[in-house]
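Inspection log for the structure reproduced underneath, given as structure tokens.
Heads up, one of the protein chains got dropped from this complex, but the rest are sitting where they should.
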Amino acid sequence: MRHDVLIAGFGGQGVLLAGNVLSYAALDDGKNVSYFPAYGVEKRGGTANCTVVIADGAVGSPVVGSPSVLVALNQGSLDRLGSKIRSGGICIINSSLVDATTLKRSDVKLVSVAMNEIATELGDPRMVNMVALGAYAELTGAVSLEALAEALKAALPERNHRFIPANAKAMESGARSARGE
Amino acid sequence: MQQVFTRPESLKDVQTHFCPGCQHGTVHRLVAEALDQFGVQQKTIGVASVGCSVFLYGYFDIDVVEAPHGRAPAVATGVKRARPDSFVFTYQGDGDLAAIGTAEIIHAANRGEDITVIFVNNTTYGMTGGQMAPTTLVGQKTSTSPYGRNKAKDGAPIKMAEVLAQLGGVAYSARVAVNSPKNVLQAKKVIKRAFQFQAEGKGFSFVEVLSSCPTNWGMAPLAANERIGEEMIPYFPLGVFKDDPIAQD
């Protein structure tokens, strides 16, 4: 079993936290994991992306040229990285900010989730990243929603643990949306 | 028979190899007497610098670490932090301390490291052959200021004892000279006072010692000695610029 995913957006969308939560969930599952962040030199507002590789055996390269899944939280990420998705892979877009028709790929499964709307409806637009994670888990089975929710404890500082229930709900909503519900 | 003059325990019984009239030997003796007086020879770690001062370990019967040029205060910082119970001093010349090592002396002083710095200022680079130093007096001819130090181009000689006195971590900063018996006695008192701060763990102490370099000044020892009084002291005033036992509180 091997999963790799490139999660991309602009700084502040919680891309790196999403990668961390996913990593902790897979790690708790006994898997081997690498989490490789790349971000602009500036602290805020630049582009951010991270690659997570989950494997039963050795992770191998933490750098992935053609990810099986791209999670694009903003238009720029899809424009820049859409062409890299492995043939037969999945592209999960945040349709609140991304125009789905710009991905000219017939060999990739495109899944649109209105992440900003869902997160806002749940009370906090900052939970876009959690909605995205829920959709990813639902579509790939790489980790379970329960494992993701559990991983929040490890990934978030103690003072933010009060947000865990809301974040778990956001994951569930993301999963439901990915199922087409 | 009463013995009135002996070699300090902290000095080795060796012949000097310094130039005739050089005052490193005098300063060595004053430092060694202070170490003896505090009874700390067996727990002292000296930090030698680059220049004629490097030969510290040849004269002192103490453990010594040799530092790269200008870095003695950083090396001494590492030593003191690793061995806080030891007695640590650096022994540096003016090129070493006031030119290439300016960053290290300023920051070790500002951190208030519990070390003592003995700064021998003879207004020239001795070992390399008498080049212009940061302390070379305006108008003084050296091998790299053949027309004399030009204040407009080379800047004014730097007064380290006054500069360091401004820093929060410095408990004690003073300037002495070793050109006369009276000044030597005063220097002895000041060096002891500086070590007192370290003995009590009260922060950074600094003593600038005006001394001669007859060879590179191109002067006979006596004339060189007179130059200290006539030219150096008027520009580099003797005195205590900071004496603040509570600087660290």
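Note that the chains are named A and B in the order they appear, and that numbering of residues resets to 1 at the start of each chain.
Here is the rule we use: a residue touches a chain if its C-beta (ideal position, glycine included) is under 8 Å from a C-beta of that chain, and two chains touch if they have at least 3 such contacts.
Here is the rule we go by: contacts and distances are computed from a predicted model.
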Protein that the absent chain corresponds to, by UniProt name, given "Cytochrome aa3 subunit 2", "MaoC-like domain-containing protein", "3-methyl-2-oxobutanoate dehydrogenase subunit VorB" or "Electron transfer flavoprotein subunit alpha": "3-methyl-2-oxobutanoate dehydrogenase subunit VorB"
Have a look at A:Gly65, A:Gly88 or A:Pro157 and name the one touching the chain we're not showing. A:Gly65
Which of B:Met1, B:Val14 or B:Ala82 sits in contact with the chain that's absent? B:Ala82
Where the missing chain touches subunit B, by residue: 40-45, 47-48, 54, 57, 61-68, 71, 74-83, 86-87, 103-104, 106-107, 111
In subunit A, positions touching the absent partner: 20, 23-24, 27, 32-37, 41, 58-66, 154
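Here is the rule we use: only the chains that are shown with their structure count from here on.
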Would you mind pulling out the distance in Å between where the CA atoms of subunit A average out and where those of subunit B do? 63
